[in-house]
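Provided herewith is a single structure, encoded as structure tokens, for subsequent inquiry.
For this view, one protein chain was removed and the others were kept in their places.
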Amino acid sequence: MVEFSLWDIVSNLLLAARWTLVLSLIAFVGGGLVGLALLVVRTTPNRSLQQAVALYVQLFQGTPLLMQLFLAYFGMAMLGVETSAWTAAAVALTLYSSAFLTEIWHGCVKSIGKGQWEAAQSLALNFGEQLRYVIFPQAARIAVAPTVGFLVQVVKGTALASVIGFVELTKAGTMITNATFKPFVVYSCVAVLYFLICYPISLYARSLEGKFHVQR
Amino acid sequence: ETALDNIQKAKLIKIAIPTDFPPYGFVGIDLKPQGLDIDMANYIATKMGVKVELMPVTSANRIAYLQTKKADLVISTLGKNPEREKVIDFTSAYSPFFQAIYGAKTLSVKSMNDLAGKTVAVTRGAIEDQELTKVAPAGAELKRFEDNNATVSAYVSGQTQLLATGASVAGVMMQKNPQLNAEYKLLLKDSPNFIGVGKGEDALRTKVNAIIAEAKKSGDIDKMAQKWLGRPAGQLPE
Amino acid sequence: MSNADSSTAAVAITGLRKSYGSNEVLKGIDLQVQPGEVIAIIGKSGSGKSTLLRCINGLETFQHGSLTVQGQPLVYDDPAAMRTLRQQVGMIFQSFNLFPHLTVGKNIQLAPGLVKRLAATETEATARRLLARVGLAEKFDAFPDQLSGGQQQRVAIARALAMSPGILLCDEITSALDPELVGEVLAVVESLAQEGMTLLMVTHEMNFARKVSDRVIFMHQGRVHEQGAPDALFSNPQTPELRQFLASIH
Amino acid sequence: MSNADSSTAAVAITGLRKSYGSNEVLKGIDLQVQPGEVIAIIGKSGSGKSTLLRCINGLETFQHGSLTVQGQPLVYDDPAAMRTLRQQVGMIFQSFNLFPHLTVGKNIQLAPGLVKRLAATETEATARRLLARVGLAEKFDAFPDQLSGGQQQRVAIARALAMSPGILLCDEITSALDPELVGEVLAVVESLAQEGMTLLMVTHEMNFARKVSDRVIFMHQGRVHEQGAPDALFSNPQTPELRQFLASIH
Partner (left out) sequence: MAIELDFVAVLTEWPLLLKGVAWTIGLTAVSAVLGVLLGIGCAWVRTQGPRWSRPGVAAYVELIRNTPFIVQLFFIFFGLPALGVRLSPEWSSVIAMVINLGAYSAEIVRAGIQTTPAGQIEAAMSLALSRMQTFVHVVLPPALQRVWPALVSQIIIVMLGSAVCGQISTEELSFAANLIQSRNFRAFEAFIVATAIYLLLSIATRATLNWFGQRFLFGGRRG
């Protein structure tokens, strides 16, 4: 059997942390794009489309990410769609983050006064232009802080990708625990690494929040 | 199209292997899987003349990999039983394996009945879980964990009094944790390992069976057992 | 439905009825506005003044009657037609509604650039000219929140004018302003009236209405209750409702 | 520091100085208030009127001087002593500050129940009596946001009275009210004055001050600049500052 030094543990975890970062990036970019599309749909005056998006949000916020990952990985294969772990993780994490991001951004859009919409309308801008030039730029300013804050949730969410075979930070931790029989040390290291990734993001989000409040 | 056709066309075979089950499958300092099952996977791929893609799985999800064709073969300390044969097919056995119950020397466990009132860590969905569920007395408390990592960790960290797992895993565990003073208590089941193939993939099964038969004859199977288990494979069922 | 002189009228409204749910807010409005006419709309709170203005540029949909603007009937379902309509009808709001993330200049340039697809140099020239006209030439690069309320409202007027609308709707554009700032905004509106802009304005400034408008419309409970030349209407109201309304104001 | 008649005075203030950072807001206040006296405090915005009141019931700490209330000096560091003090000094605020999550009745009952540990039946009886007294008997179960401003302010008065304070401080309690609601609140205060409550009130209602108060204090730049009986003070101001202040009001 092999012996792990503390450095072996840490360096392996660091290597695995790369995947945590890559997964987070995928989730965030995918979730952002889909979330934006859903946001547009949700802002249109069409009732049934709005409700469809609300249902989507309800569905993916109302079920565990763990289950979503599992169903994306094995369930899609059941339906005959060949999925790699990467595809499944990307799909599940995208669905999950897009639901949350749409919700966050929708709140920001709603906080823009009705007067702004009406002013844009009465200047003959069409719906797309109203969103693009008047509403979204203003909503974006409020949205930056909570969006960055949500990034922390995404990073932590990737821990669950271990159930579909991803050797990211958490899974690496479990595997090393099994080889070393030192759970306390290993999970402490895992926790510290997550903290090192997430805390700066949290701080940044908070400082953005502060800046925004000063501006107003 | 059969799985075998696909393998030969792609020149690639996808094999599910364990990473939580020393010495059959575990990780080294480079986090690369190694062990008897990994060697077996590589051996089969070589004999078939194709490349191999190893997919780490857990006891709980390895069948799903086969069912959804994410893996062509499962070489993951897979024991055979009638329930499993309903959903997947098995080749002949390739390595010996027996599951047992382990616990501290100070704990008196002479028969299955002594399990009453004790906590046992076991991996959810593994052969030992099914076996234990059948034979354990009513008062025994089975704690079922997601994968073998968690099961062993639970026992080592003292969360349970007893551990039900493969003999080899337990051997490594006891060697690494002399302070636990653990010993072999009861045999659960002697269940050699088989290779799982998808239901109805007879071409592939025949092909793998041929490779195993060949390896038994040539002594390669015994060599692998010697390398990882410290003894020859012995008589294995077809 | 169309009507004899509605093709020459700037705005022609016939039998317009509008409800919010079961609450009928406009109960049959008939109104013809000639090009260059300046109309002041007065009336109690809740009488439907804002709703009427908002119907004219299509911010609200109505259920019955017809409304044509410069000869074109309103078609809500046709975004292109609505867009054409709104290019002809500018609107200024009580709460200014400037875009806070854009500079004053960009506020004014936005719509001409997007809707009329004019070049940036051209829209900038227009913006500077209009800002000068409302007395804010030096505020081109300021942001709205750096301006006083009166200045913001003047920017809003410039922004509406940048689309060169034939008709301008003003909804109580001075009531959110501190009293000392009202004058500067009214001065701009007065100059527009003198230049022949078709104006419909809801206002509580009776003196201003008297001085500037060609016709005063008194609305009461969703109807045009009384109308006429300002001097006649203010000095000799015909209905008890208008008398009471004027009394409550003075 | 204590002073000859501070033991009999309701409030005795000597040499009180208070700064926010480097900004000295109260620059040495001397003031004796006799039991039953009704004092009106007037002065320009920023002259320190609110700060003085807030010092008296310990909402602000001051740096120099002494302040005794019914013979007891203020000790900020002793929460128990502060609570005893505040039971004797009620305060009513410009913005009412009713507790929005409690009914009117519960607003009034809260402090007697918690602080004086009176039984619920007793506090309820008191609450109903006081509500009746401010003319709101039927509002016992209403929530604050269901009341008009004048009604809310009367509830605030009832809430303060429920602690049976010896002294009542009122800080511009009518200035957040619509003009037509001011009267009902002032009527309640007047009745309190007539019943012999010791009152210190900051007010901009000069007529009311003249009618109700025994003494008027004019504050200017953190000092008691002039004081005296209301008639004398208003009709014959001694200092140019007070003259100017009174002129700016009328």
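For clarity, chains are labelled A, B, C and D in written order, and residue numbers in each chain start from 1.
Everything below uses one rule, namely that a residue touches a chain if its C-beta (ideal position, glycine included) is under 8 Å from a C-beta of that chain, and two chains touch if they have at least 3 such contacts.
Everything quoted here is computed from the prediction, not taken from an experiment.
Put simply, the missing chain touches A, B, D once the whole complex is considered.
Of the listed positions D:V11, D:L67, D:L131 or D:A160, the one in contact with the omitted chain in the full complex is D:A160.
Here one chain is not drawn; of A:I9, A:V152 or A:A179, the residue touching it is A:V152.
Across A:S84, A:S111, A:S188 or A:S207, the residue that sits in touch with the chain not pictured is A:S188. For subunit A, the residues touching the chain absent from view are 58-59, 61-68, 70-71, 74-75, 78, 80, 152, 156-157, 159-160, 170, 173-174, 177, 182-184, 187-188, 190-191, 194-195, 198-199, 202. Hidden from this view is one chain, which touches subunit D at 57-59, 79, 83-84, 86-87, 89-91, 93, 95, 97-103, 106, 110-111, 114-115, 143, 156, 159-160, 163. Touching residues on subunit B toward the chain that is not drawn are 59-61, 63-64, 67, 69, 83-84, 87, 121, 124-125, 129-130, 143-146, 150, 153-154, 157-159.
The working rule: only the chains that are shown with their structure count from here on.
Rounded to a multiple of 5, the Cα-based rotation taking subunit C onto subunit D is 175 degrees. Centres computed as Cα averages put subunit A at a distance of 54 Å from subunit D. The geometric centre of subunit A is 46 Å away from that of subunit C, both derived from CA atoms. Chain contacts here follow an irregular pattern that is not a line, a ring, a star or a complete set.
Applying the touch definition to all chain combinations yields A-B, A-C.
Looking at the complex, you find that subunit B touches subunit A at residues 19-20, 22-23, 26-31, 55-57, 61, 64, 67-70, 147-150, 152-153, 156-157, 172-173, 175-177.
For subunit C in complex with subunit A, the residues that touch the partner chain are 57-59, 79, 83-84, 86-87, 89-91, 93, 95, 97-101, 110-111, 114-115, 156, 159-160, 163. Partner subunit C is touched in their complex by these residues of subunit A: 113, 115-116, 118-127, 129, 133-134, 137-138, 141.
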